[in-house]
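In this view, the complex is presented without one of its protein chains, the others remaining in place.
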Amino acid sequence: MALTEYKYSDVIHRCFRCGYCKFPTSFVEVNNCPAYARYRLESYSTGGRLWLIRAWLNDELDWSEHLGEIVYSCAACKNCAEQCPLPFSGDIVDMIVAAKGEMVERGSIPSAVKEFLENVDRQGNPYGTARSKRGEWMEGTDIEEYRGQEFLYYVGCVGSYDTRAQQAARALGRVLQKGGVSFGVLGNKENCDGNDVGKLGEAGLFEALAEENVRQFKDLGVRRIVTLSPHAFNAIKNDYPRLDSAFEVLHYTQLLRDLVRARKLDVSSGFNAKLTYHDPCFLGRWNMEYEAPREVLRTIPGVELVEMERHRADALCCGGGGGNFYTDFLGGSEDSPSRIRARDACATGASVVATACPNCLTMLEDAVKAEGLDDRLKVMDISEIVSEACPPKGN
Amino acid sequence: MYELRFDERKCLGCQTCDCLTKCQYMDIDVETAKTEMRKIINGEDSFVLRQCVTCYACEEYCKKGNHPFYLIVERQEELDIPPLPRPLIKQGVQMGIPWRGDLEVQHVQEPFLDMCMFPQLAGSIQGRLFDGLSIAPTDTRQRAHFFCQLMYLHYARSSVIRERLPQIIENIAKHNVEEVVCFHDECYGTFASYAPAFGIEVPFKPVHFFEYLYNRLVDLKNDIKPLNLKVAYQRPCSSRLSSDKLHFVDDIFELIGVESVEREYVGEHALCCGGAIRMQKYEGRYELADDVQKRNIEDMVQAGTQFCVFNCPACYDTLGHLTARSGINPIFMGDLCRLAVG
Amino acid sequence: MDIVVAVKQVPDTSEVVDVIKIDASGKDIERGTLVSKINEWDEYALEEALQWKQKLGGTVTAVAAGPGEWDDTLRRALAMGADRAVRVDEDATVIDCSAVARTLAALIRRLPYDLVVFGAQSEDFGSAQLGPMVAEMLGIPHAALVIRLQVEEGEAHVERELEGGTRELYTLRLPALLTIQTGINRPRYVSFASVRKAREKELSVMSLDELGLSPEALTPAVELDRLELVPAGKRAQLLSGSAEEAAAKLAEILRDSGVI
Partner (left out) sequence: MDSICQSLAEIVGESHVSNRPEELYVYSRDLGTAEPHLPQYVVSPRTTEEVQQVVKLANREKIPVVPLGGGLTLAGLVMPLKGGIVLDMKRMDSILEVNERARYVLVEAGVSQGKLVAYLDRHHPNLVHSEPGAPGQATVAGNVAIHGQGDLAQPYGFNSDMVNGLEVVLPTGEVCRIGSCSLGQQWFTQHPLPDLGLFLGWCGTTGIITKVSLRLFPRKRIRDMGVFVLEDGDLVPDILYRISHTEMAGDLIAWSQELPVTVSGLHNISIFISGDSEEEMELKRKLIRVGILGEYIRSGTGGLIGLSANVRPRLPRRPPVSTIQDIKKGGGFEYVGAIMPVDTYPECCRRGADISARHDIAYTLLGRVIGRSHAMMFSWSYVFNRADEDSVREAREALYESDDLALELGGIPWKPGVYGQRAVMERMDPNTLSLMKKVKELLDPNGIMNPGNWEVS
């Protein structure tokens, strides 16, 4: 495709590279763009990326694995969109996704991205693990299959397959049961939600996944959905409706907030810890849900919530977005965003960093280990914290 | 060209001269008032033309249905004694020049709300009170095409109003609506008072925003949760051009269960927000603005006001942060009503 | 230059070894739950063929001998850029290599070709015989495990990989047959949309007798007795802690077990 056919050909040159996109609102650090934080080269900043995309579409620059990595190192965290003062700020992430889409159509994408997409295509998850093993996370629990309960509990790929995230998936199951929520899961019948597939520019595959999911949900009579992952939440909430699906979808922190407000969930056992909360991008910047998780945490006796310097709309992304939790273009350095974030969390003096996203959970867990902070800082999903705060069955 | 329809005989025969004697910014007895009005009518200079703070109030004070304020502004312009410094006049006059694209006529149906210069406030035109309401302009780049121009009465530039108003009226008329609800009562005053006074034809019926709000509230009567608040209404200068609609303020307050506080500067005695006065060039106007604002707000505070209710965005901008500073929440009438119906 | 590429479809066992089960016959795995994909080596063969087509022009034809569901793989080949695809309809799972070779040879003889490329081996049975056999049957020179290819003036200069990374360089006169080793190139990604588009391209199916082959001619020379699974080891151990700590533990374990 020539630049002229590119959807954003009339805007992409309008980026001046003034650099606001690298900062949080307070300007406190220049590394609030995860990719720029990792490499600290202009090519990896949003502005550099946009200029490179334009040069590539203009045939000033050939495609290379490196160009692919630069474009795909964008974690779609939306910090740039938040900070860019220009009228097109809302389109920046789409400009990058559209460029990824063009790479996908030409067949030229980094190998890791190719694996990700082929795995999802074949096995319905980025890891390429068998579809037949998707339900294994719930072994040993008495979580029911979905058959017309009030809620479909949609787990997502990371929660289903990643051993660390599985713990969160199970914890949420327990909490929902304690809260008397009527829900069921799809087990092996669950398929990838496609959120990150879409952000990787594979629109065709995303559409296919979305259609398939919507069809399955409808066939099963699903009306209300609660998701473990903000990524799935985002796709179902913002993208599925294009396929005239009318599900009510909640992120689980929103459901838990409603439960504690309605006193339907007993968290009286409490959780004694100084704790800081890491905003997942797809819950925060993408869906402006900053309050629900905090409200849930605040209602737990014993929780002392402290904020990191950069939080809410200014939170630093863990670097796992846009498929990077798998493709790992941002890993392998003390400048990796997840490790910077681990240090941010540690600096608050909190003993627990809580999050509400399986991707963030696994990214931060590894980062804390890599930083050798695991004796000082525990990484937990809010579902796990709430689960500990619920008194054991019977009382 | 359009000329002010001012009945000199009525005025010269007037025994009370309320226009000037009631003025809150000039201390004038009836005799002086007669002399000065005669001078003004005859196109001669008068201290009134300099001391006038352009609060519009005399338009309301005059019982004869004459237009003393419009006349004063005419003379200020003719005799070149504008109340504002020239650079501010130039700046103000340029504010009304469209420069970001031609008029884009949106498809609208009635009821239709004219936002004039304030599309940026369209965000508060939401909820059940405004169901089915069409709005224009919605884009700040379009606003100059809807700007009612009446502001230039403060600038001794009535000529600018006359020059531009017909085009503005045509722009609004292009939306093919018979009734136009005016978000700002400056617009209502323009169409209902100024235009007729100068024989400018208005091919649609202006509806005062408060009248619209009142009728909607009546429709939703059963869903109104009384707010039980003590409020004060900040009358904008242009509301002096629509005294007949002033009653809707109290009618609305009654419907939504708020109490209009007992205070001195209310109704006829309302004080100007001070915005225009502060820009004026004459010695002491800056201090006068401070004084007027101080008296106004102290009056509200003493009366136990919780909310200061605004119609005019300019008043809100000038006074809002000051009332807030004194613990009184500034709020637009529309938003207050929204609180009541949710 | 006209190139024929032979492809096959295999079950995706990359990440799922532990779910593989032997079926009742004992001669095949249970394919029910398994997803199919193109044989990895064939993907490199295709990519190589397509890159040479881009450089020198001509056509690329993808061929396969297999059942109907293999059309997915042929479509994928078309989506990657092959001009046409031909499938000989037979159940490749019950016949042996030589029979498949005979079938493909019979098909390829009917096609225009300067170069025939195979994947060096298959993911499922991995016998690595097919290419060479077909070459013999076609009576053309061949080279196996090719890791670099250069084509000019009717000649193919190839580099093949031997033990311990030693390289062998050949020149073959075309037409010739090559079996391609993985890593020779970076196979392009095949987008969902391009697979859809590829539906318009020609995919023809031929029967054995259309090729003049009798079932008898395909009686297996080698008979498969049974398949067995390797029992999974039970002594795996997960190391926790920071990278440094984990490394230290690992070293200790290796030392204790006398590995180092």
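The chains carry the letters A, B and C, assigned in the order they are written, with residues numbered from 1 in each.
Note that a residue touches a chain if its C-beta (ideal position, glycine included) is under 8 Å from a C-beta of that chain, and two chains touch if they have at least 3 such contacts.
On a predicted model such as this, the values are computed, not experimentally measured, just so you know.
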| Which of the displayed chains are touched by the chain that has been omitted? | A, B
| note | Contacting the left-out chain: of B:91, B:109, B:167 or B:302, that is B:91
| Options A:41, A:243 or A:347, residue touching the unrepresented chain | A:41
| Where the unshown chain meets subunit B, residue by residue | 82, 84-88, 90-91, 94-95, 97, 99, 274, 278-279, 281-283, 286, 289-290, 293, 317-318, 321-322
| note | Even though one chain is not shown, subunit A touches it at residues 13-20, 22-23, 26-30, 38-43, 48, 51-52, 55, 60-62, 64, 66-67, 70, 85-87, 333
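Note that in this section only the chains that are shown with their structure count from here on.
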| said: Thinking of each chain as a vertex joined to the chains it touches, would you call that graph a line, ring, star, complete, or other? | reply: other
| remark: Averaging each chain's Cα atoms, the one nearest the global Cα mean turns out to be A
| request: Using mean C-alpha positions as chain centres, tell me how far subunit A is from subunit C in Å, no decimals. | output: 37
| message | Can you work out the whole-Å distance between the CA centroids of subunit A and subunit B? | response | 51
| Centre distance in Å when subunit B and subunit C are each reduced to the mean of their C-alpha atoms | 82
| task | Spell out the residues on subunit A that touch subunit C in their complex, using ranges where they run on. | result | 65, 104-109, 111, 113-114, 117-119, 121-123, 127-133, 202-205, 207-208, 369-372, 374
| field | Contact set on subunit C toward subunit A in their complex | value | 12, 14-16, 19, 33-35, 37, 80, 186, 188-196, 240-245
